[in-house]
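Here the complex is missing a single protein chain, while all its other protein chains stay put.
Presenting subunit A:
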Amino acid sequence: MRCLLCDRALRELMRWSYILHQNRQPLCETCAAQFQPYEQSFSLLGIDSIVIHYRYNEMMQDVIYSYKGFGHIRLAQLFRPLLTSLRKERRASIVPIPSHVHKVERIGFQPIEHLLQVAQVPYQSLLEKVYDGELSRLSKEERQRVDRIVRVREGVRVRAHCILIDDVITTGTTLQQAATVLREAGAKRIDAFVLSRPVKKERA
């Protein structure tokens, strides 16, 4: 067995602990240590609560870029243990933030939806991406000026309680727009479950 990220061969001990925890694609100690928990509080107007799991550091950036950018679908396994906690949500709708259809054509899968599939979390594809481009390339101000990022798909039923799922949150603009359009369609409570967020470096 090899580390999913750095391809190093894993020691026997590592293998068993991962099989016990039902991970099929394990990580070596060095790579696992690079995932840092996000330990700040963050709130956003329009969203009732947000949970952010990791810092968007070099490792997260590389993983997300390899996954969404290059289309390395195998990496979805990395987040399975994290996402399985969503299975207990009975009443709420799990709503993935989608990628634009052009990206799906390019890499052959919807990144966030696939993460949920791998974790066996039932979800509802209530949204579709309008903005065709990389929001990450825009500054905070430019992002807030983007008219439409997401909209509700035609003909879907929006439940009262929705949990938005996304990989990275920077300004929160995407999530806020998503919350707005979902409320317009009838949602009452919107929470967010996000994999990562960048942390500002402290000045020495």
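The rule is short, and it goes like this: contacts are C-beta pairs under 8 Å (C-beta built on N, C-alpha and C of every residue); 3 or more make two chains touch, one makes a residue touch a chain; residues count from 1.
In the analysis below, contacts and distances are computed from a predicted model.
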item: Hidden chain of the complex, named as in its UniProt record, picked from "Heptaprenyl diphosphate synthase", "Transcriptional regulator, PadR family", "ABC transporter permease" or "DNA/RNA helicase"; value: "DNA/RNA helicase"
item: Candidate in contact with the missing chain, chosen from A:53, A:72 or A:153; value: A:72
item: Candidates A:39, A:105 or A:147 - the one touching the absent chain; value: A:105
item: Absent chain, residues of subunit A that touch it; value: 2, 66, 70-74, 104-110
